[in-house]
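Apart from one protein chain that is not included, each protein chain of the complex appears where it belongs.
Labels run A and B following the written order; every chain starts at residue 1.
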Amino acid sequence: MRELKIFAVVAFFSLLTYYLVEPYAHHEMHKKVDANGNEIIIKSHGFTYDGTDDIAEAERKGDAALVTKKKAFWSDVATVSKMTGNAAAGEAVFANCMACHNGANINMGGVIPPNLDHAGAIYDKNYLIALIKDPAMASNVDHKYADTSTHPMGSIKFTVSDNQQIADVVAYMQEHKAGEVTPKEAFTEACVRCHAVRYTKTTQIGETPKFKYKKDELAHEIKVIEEQDKVKAYMGNLPPDLSMMIRARGAHYLETFIENPQGQLPGTSMPRVGLNAEGYEKVKAYLSEAGDPSKKAREELGPWVIGFFIFFTILAFFWKKSMWRDLH
Amino acid sequence: MQEEQKERRDFIGMALGATALVGIGGGLGFAAKRTWDPLPSVKAAGFTTVDLSVAKPNELIVEKWRGKPIFILKKTAEMEANDRDVVIGSDRFHISIGLCTHLGCIPAYKKDDHEFFCACHGGRFNASGINEPGLPPPSPLEIPPFKIAGTELILGEAGPEYKKMLDAGLTV
Partner (left out) sequence: MAHFEKANNLNEWLDQRIGLNTLKRVLNTEYWIPKDINFLWVMGMVLAATFGILVISGIFLLMYYKPDTNLAFDSVNYTIMSEVGYGWLWRHIHGVGASIVFLIIYIHMFTGIYYSSYKKGRELIWLSGMGLFVAFSAEAFSGYMLPWGQMSYWAGMVITNLFSGGSLEAYALVEWIRGDYVPGDAYLTRFFMLHVFLIPLVIIGLIVLHFGTLRLPHVNNQEGADIDYEEAAALYKAGKKKESKVIPFSPVFLSKDIFVMGVYFILFFYLVFYHFDFAMDPVNFDPANGLKTPAHIYPEWYFLWSYEILRPFSKDVGLIAFAISQVALFALPFIDRSPNVAPAHKRGLFQIWFWALLVIMITLTALGKLPPTDPLFAAMGLVFAVLFLLMGPALFIITMFEKKLEKGA
């Protein structure tokens, strides 16, 4: 079969070219290497947090003091994680949190404190413990602060410092600030104070209402700009709009980036937000709905179109055979 | 034998042609139709809320709904009542799409004569939107789907009052 042999040659060179310009080139392009030239493999670890990444990063920097500090911090976190928290006692401690995390949507020290209505459901337990112990260390942005008490939430280090209290308040959140979460709620609580999503009419101050009068619309726009300026001053850059992020970055990048922003973008001012696996699934669902809403329709229509052409080709094959029968 | 073969060959060819025509033509036609459908954002914008408590008798209010002008006329006590009136408390309102039923121009309201006059081809409608016989407009001004909520009028949603008018054949 000469035709099949020719087809094999064409297919071989086409696939070789594809392999070289897509998987291989992209791997080479985004490869990260350490000081010794060894490749750093960034993998997801199921949205649990025990400081492994942070310690490895400090080791790569060759900063012995930092390594000791990170190790000590995350071993403290592990200690608290093993304690049994008392949700009832935690309620009183949680009142401290409500001073800022009250849903008033007012900027405090650079950002709007996030709403904690579903904190127990969407954030990892270890992360919550770490965050109360030292917010900057937990979110892996301690390089931004000479003294981590200057973090907008830094004062928590002094108000809730007892390990039992921390265990209690986390137990309280896991019991009372949990329940069913919609993708929109998860996304709003975890991401919206910094990121806008214009395709869902969402800005840093929440969903944009409909205005009948231009004047009200402009007044709202100015409020948004003012908030964006504050976030920009605090973060150094205005965090990007996330409308198309699901297609601009792809699942693997988003997953590893959200788990530990420093891994993919060393030096970024984006904090780790500490989503657990469920929280991430919700956030991803929200981003997919905003940036790739036709995914479902696409996957449903595909088999029909391809099936049609398979049928068409089979018919065409028999027609061709019948037309060429008496030629040879 | 020869004939039989030729027939079979023709049959496959025609089956292939029909498959291509139905599959590609039909698929393309259907997708093309869907592409021209009004977008979700256009449909979502199809609701307008108007507060009727600010209306003054015999003064025409024109609102925009789905890009069309909507006439809202609060009737005075002397004006003739009609089944097409929207009644809120003791007030009667004439509500209609402000496009002449002849060819779609916007008629002007003549305050003193209590009638709508269309300058394009001279059609006339009374204050209840009924067309004057013998002139170009073939039917009364259309009533948009509406719903009453207190003193608010929601355009684009069919409420019980609207459905009643529709059932009675007072509008299309």
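Rule of thumb we're sticking to: a contact is a pair of C-beta atoms (placed from the backbone, for glycine too) under 8 Å apart; a residue touches a chain by one contact, two chains touch by 3 or more.
From a predicted model like this one, the values you see are computed outputs, not experimental measurements.
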Neighbouring displayed chains - absent chain, whole complex: A, B
Touching the absent chain when the full complex is considered, from A:6, A:64, A:106 or A:225: A:6
Given B:37, B:112 or B:167, the one touching the chain that is not displayed: B:37
Residues in chain A touching the chain absent from view: 2-3, 6-7, 10, 13-14, 16-18, 20-22, 24-25, 28-29, 198-199, 240-241, 243-244, 247-250, 291-294, 297-299, 301-302, 305-306, 309-310, 312-313, 316-317, 319-320, 322-324, 326-328
Residues in chain B touching the chain absent from view: 13, 16, 28, 31-32, 34-37, 39-41
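In this text, only the chains that are shown with their structure count from here on.
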Mean-CA-position distance for chain B and chain A (Å): 47
Of chain B, residues touching chain A in the complex: 5, 8-9, 12-13, 15-16, 19-20, 23, 27
Residue ranges of chain A touching chain B (in the complex, touch as defined): 305, 308, 311-312, 315-316, 318-319, 322-323, 325
